[in-house]
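Here's the structure we're looking at; comments come further down.
A single protein chain has been removed from this complex, and every other one stays in its place.
Labels A and B are assigned to the chains in the order they are written; within every chain, residues are numbered from 1.
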Amino acid sequence: MTARIDGKDYDIIEGETILDIARRNDIYIPTLCNHPDLSAFGGCRLCLVKVEGFRAFVPACATPVQDDMVIETTEEDLDDLRRRILQLILSEHPSACIICADREECLDLHPDPTKAGRVTGCRFCPNRNECDLFDVVKALGVDDIWVETEYKDVPLYRRDPFIHRDYNLCILCGRCVRVCAEIRGVSAIAFTERSHDATIGTAFQGPLVDSSCVFCGACEDVCPTGSISSKMTRWVSIPEVTGKSTCVMCPAGCAMDVGFKWGRMTITEPSEEGENVAQACLKGRYCTVPLTNSKDRLEYPRVTTDGVLRPVKWETALETAVEGLKGFAPEEIGMIVSPSLTVEEAFLAQRIMRGLGSDNIAIASNMAGPMQKAWGGAMDRVAGIGTMTDIRDCDAVLIVGTDLSLTAAVTQVHVHAAWKDGASVFNVKIDPRKGYRHADVIEPDAYGPFMDILLEEVKAPGQQPHTPDRDAAGRIASALKDADKTAILVGPGAFRDAAEGTQVAKLALELFEAVNGTVLLPLWDGGNVQGVLEAGASRCLTPGQCIEQDSGKYSSGRNPLGEGIKALYLTHPVPEIPEGVEFVVYQGPFGSQVSERADVILPSSMFSETEGTVISLDGRVGSITSDARLPNMAKPDWKVFIDMGRALGLDGFDFEAVADITEAVGLPLEPGTHLPPGEPLPEGDRAVRVDDAVNPVGPWPCSATRYRGREIAEDVEDFLEVAASWGWDE
Amino acid sequence: MNRIITIEEEVPNVHKMVIDAPDVAKKCKPGHFAIVIPDEQSERIPLSIADWDEDAGTVTIYFLEVGVSTMKLARKVAGDEIDMMAPLGRESEIDNYGTVVVCGGCYGVGAIYPIVKALKEAGNTVVTIIEARAKYLLYNEEVLARDSDEIYTATSDGSHGTKGKAQTVMKDLVDGGRHFDRAYIMGCTFMMMRNARMAKELGIPSKVYLNPLMVDATGMCGVCRCDVGGETKFACVDGPEFDGADVDWEQLFKRSAQYVPHQTLAYQHKKCDIDHCGGV
Partner (left out) sequence: MEDIYKYAGKRLTPDEMKAAIASSRHAMTEQDAIVRSRNFEEVNLGYSIETAQEEAKRCLLCPVPGCVQGCPVRIKIPEFLSAIVEGDFLEALRIVKEDNALPAVTGRVCPQEIQCEGKCTHVKAKRESVGIGHLERFVADLERYSSEKLPVETAEPTGRKVAIVGAGPSGLTVAADLARSGHEVHVYEALQKPGGVLIYGIPEFRLPKELVFYEVDNLKQMGVQFHYNHVIGRIFTVDEMLDERGFDAVYLGVGAGLPRFMNIEGESLNGIFSANEYLTRNNLMKGYEFPTYDTPIYRGRNVAVIGGGNVAMDSVRTAKRLGAENAYLVYRRSRVEMPARDEEIHHAEEEGVEFHNLTNPIRYLGDENGWVRAMECIQMELGEPDDSGRRRPVPIEGSEFTLDVDAVVVSVGTSANPLLTKSTPGLELNRWNNIIVDDKGRTSKKGVFSGGDIVRGAATVILAMGDGRVAAAGIEEYLETGEWPDKVE
């Protein structure tokens, strides 16, 4: 099938609009309200085109193309009409600068936008380098406004966390409304009021924090003007240095574009490419930078002298640490590995402990231990099955133990895409938080018993007497069984108690097998739990997640927070230092009340300042790069581990660059690829291969509101407000 | 500490503040400025004095919200107290020159008032031109009209008066046969540069009011130094009024950009700080 545009013939695809074909073939049609990822709106009317045989001009974005259609995209009347429409749009936007002849010279002399309370022109506008409105003005050659201009003079919405709204710049394109509803599935904002007063707003024009907004920033990305902008990056303008990295605030591992300016990290935005489909969440987008630039960062190595932690040189700190650790037998030393370390860093950490002859390593994660116990015995590796993208094709989605608001929040985008295609979504959770609005929410009394019931209903439905839980389970069971493809996601809420968590994990796997599921993913409570497991930094594991049961090489691994441990090497805060511990080395970017008790403090990096590899909850390998300058004397974790290893006189720390360490890990860590999924073992081969000591009972200071043990709210005050309004009580 | 009597947003982003300062009001002269410190952590910022009332003992300033300090000022309410050090700077050179043109933009639209008044009292024929991006950004017209023989407006988008800038009107008037003996130009650096260049082209000696970065404003630190006529001058004690034709504008722009990264990061930091928590 073909259509003729401006005298040339083009092939068309069934279901396309005129705009689609034009875009595909690089034919320019001006648009403002249209966005390739969103449904057509037809609001701005700039894309009007002339179609032969049609009474009037039609919007190209909303007109399906037909075979033998003859289209003209430019013509005197049409162009004139477009310009007038554009001028109407400009009349309620502070447009004086857009059409000013001196604009270029003025902006050249003011390379960064002059920060202003109210934006009254391009010079003061944070969006001036990416303004879609200006692009269209330039393309259509508009240099005058024939109608009376007006400044709407509506109040600025400046008091919301993270997001700044200035509706005096809004051109009512509706992109923000559509992205919030269609891509994120939240619908926090909509067109409100009518006629001249029409504006975008929340229910009853309340603040965003009182609405269902999850502060993901998707609206900011699609806004063509500077109407919606991030409070933290509004004025920073174009970064001096940009790079591509991966976010480690949660295990979704979103691909991010990072920007540096004036010697510091200034922005993290979701990349166009990446399985997170150009989406992120409030933590990755808004919290990474303030945490990295926090004034509370540990800056100097410190050693306790006379009961006071005094700043010292690195050599002194390392010497003291070495001397301290060497004063204990290997079985008396324990290490806590942070799930925010990269694969290379975790690898080095376990190499230090094994070099010392100890296997008392635990990951600071409430989920890691129970999962190792449940899946470690039933699968070849503790790893999920399927990817986040696979969720989109599923017909039934079951989420247990979390609500996706802050835990791997980007997963909700994929769940929503599935829902739009007709999938049923069930959310089994106990906490009263926001949740995905289209989910069927079930609130059992306890997770473990509920999962039992659910499995029963799947295998032998309707056999037992009715109870509310059983009825709900029945609903879920039939949906799961009817579905062609099923996704099961298990989150941290179910792992507050280790025993219950183990039970839930085991049942989730059995459920997955019972319904022939497609996707089974652990929504870890740490950014790189998967990577740390792969690096072997946990008791009984070696790199590649090989379980070495008491091979005699190591001491019989103990609970690092249990009996008999006298020295601790912490890379993550613990709830409290156990009674018998005499010597503590603390390594991390932030202090905590536990680090106050440390004997040696080694200031290290945030994920945004180090280099290496991380693995997401669905086995995707992501790389981290950074141009950040660490505060004062702090060093990236991998360098600290190398220095420690060498100072301890251990072999195998001859690395100069991170790439060397990656090689030594010995896993297929090619960024962008997926590691193999977990392989369930045949029934007969299943056994409990790890015991309870593998991870001490929590609860750890790990939750969706923390990074490496540090409450995000301590450095990002706005986050506290958001979390509080959502009822996070951890 | 001086108490704020009133504060209001005249037009989008331009605020007018009336401050209780009886001793200062007695000494103010056209061309003077004040250093204002909104709070303990604030910077010391220079703001032109736009009016004063000796009897009421008050001083008036106009400012745009364009950074942390002006943001803090804009958030103040009547009754709050701020630190103010005034009057600073050299008095304007006022005499009877004949016919003078006074151009104001941004905060200058408010702050040229004392100069207009003084020139009128000295016997000049005063032609005032005020400019703004659009009609809704013009203010102070009636007040200025009282002491001007003629008053013109210019807007970038043509919504009021001439389409263009103050220098457009200046040129139009001269082209139409008017003669000006002197020009007085106050506004943002870009506006003053353009108008000073136009004045020079039209053969009119001009005076501009430079607003470089300042810290102490008593001639102690030298951050406000600028090249005027090949010599280094301190805008706080030798100015702020200088001959427009002699100013090295390029250097002024460059020097004003010294702390843009800091100012930007501070503004962001403070916006997150002050703006957060419930209510619109």
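As a convention for this text, a residue touches a chain if its C-beta (ideal position, glycine included) is under 8 Å from a C-beta of that chain, and two chains touch if they have at least 3 such contacts.
For clarity, every value in this text was computed on a predicted model and none was experimentally measured.
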In the full complex, displayed partners of the excluded chain: A, B
Per the touch definition above, residue among A:T74, A:N632 or A:T673 touching the missing chain: A:N632
Contacting the left-out chain in the complete assembly, out of A:K8, A:R84, A:K138 or A:K313: A:K313
Chain not shown, touching residues in subunit A: 263, 295, 299-300, 310-313, 632-633
Subunit B residues touching the omitted chain (full complex): 23-24, 27, 35, 37, 41-44, 68-69, 83-88, 215-216, 218-223, 225-227, 232, 237, 251, 254-255, 257-259, 261-263, 265-266, 269-270
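Basically, only the chains that are shown with their structure count from here on.
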Centre-to-centre distance between subunit B and subunit A (centres being mean Cα positions), rounded to whole Å: 47
Subunit B-facing residues of subunit A, complex: 94-97, 99-100, 102, 106, 109-112, 114-118, 120-121, 124, 144-145, 148-151, 153, 155, 157-161, 164, 168, 205-207, 209-210, 231-236, 261-262, 264, 290, 717-718, 721
Residue ranges of subunit B touching subunit A (in the complex, touch as defined): 12-13, 64-67, 70-71, 74, 133-137, 155-159, 165, 190, 194, 253, 257, 260-265, 267-268, 271-273, 275-280
